[in-house]
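Structure, as structure tokens:
With one protein chain removed, the remaining protein chains of the complex are shown where they sit.
Entry: chain A
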Amino acid sequence: MTAMLHVKDLRAYYGQVQALHGLEFELQEGSLTTLLGANGAGKTTTLRSICNMIRSTGSIEFEGKKLDNKSTESIVRLGIAHVPQGRGTFTTMTVEENLQLGAISRKDTKTIGDDIERMYAHFPVLKQRHTQQAGTLSGGEQQMLAVARALMLRPRLMLLDEPSFGLAPLIVRDLFKILGKINREDKVSILVVEQNAQLALELADKAYVIETGRIVMSGTADEIANNEDVRKSYLGY
């Protein structure tokens, strides 16, 4: 396996406030990597820096290409789908229009219809509601729609920001099962940011722990899950 995403010396700022202090990590092609950390540690900022949605310095390389000076939309077009915090659903549009928007930058327009059907197979509830305004879906359904919309890009890498946020535990389990399946079967590399460390570590093969804008620990998901400090601080036992 080769590294698909290289992040080196990443520093990000909100106005005068520095949120990331030289963050470094990498993501192997085909892997499901998780960034763990408490509220305010810099997880969301890291994802937003990758897509150039926030001012940052340092170097981010995706499949050998530098992302530093590219616009958000051109980074997405390289095959990086970002499911933001709050899901970014187009609430006034229908479920199906949301899926079509996911594929809006694709050139191979003929296969979009098939892909929409594939998403309905992954998430049957979306098919039932395909003509409904997306804003009327429940939180869990909207999260599924957000993941499906991201997959419509046929991404090489998917960035997920707190997919479990605000969802019932059962729904979170379902969602993570589907994420694992997408990672294995569709060969989409996934970088997921989570506060729900236990679940994320069950699913991931590699994990990093962020504290106040720095990586403080890295290893395979098992190593991290068995680390005493992590157990005490993030897993709570």
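Convention: contacts are C-beta pairs under 8 Å (C-beta built on N, C-alpha and C of every residue); 3 or more make two chains touch, one makes a residue touch a chain; residues count from 1.
Criterion: contacts and distances are computed from a predicted model.
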| item | value |
| --- | --- |
| Options "D-alanyl-lipoteichoic acid acyltransferase DltB, MBOAT superfamily", "N-methylhydantoinase A", "Response regulator receiver domain-containing protein" or "ABC transporter permease": UniProt name of the undisplayed chain | "ABC transporter permease" |
| Omitted-chain contact residue, chosen from A:Gly42, A:Gly102 or A:Pro163 | A:Gly102 |
| Residue of A:Leu5, A:Val76 or A:Val95 in touch with the missing chain, whole complex considered | A:Val76 |
| Of A:Ala19, A:Cys51 or A:Met144, the one touching the omitted chain in the full complex | A:Cys51 |
| Identified contact with the non-displayed chain, of A:Ala3, A:Ala38, A:Met93 or A:Met217 | A:Met93 |
| Residues from chain A at the interface with the omitted partner, ascending | 51, 53, 71-74, 76-77, 81-82, 84, 88-93, 97, 100-102, 104-105, 109, 133, 135-138, 149, 153 |
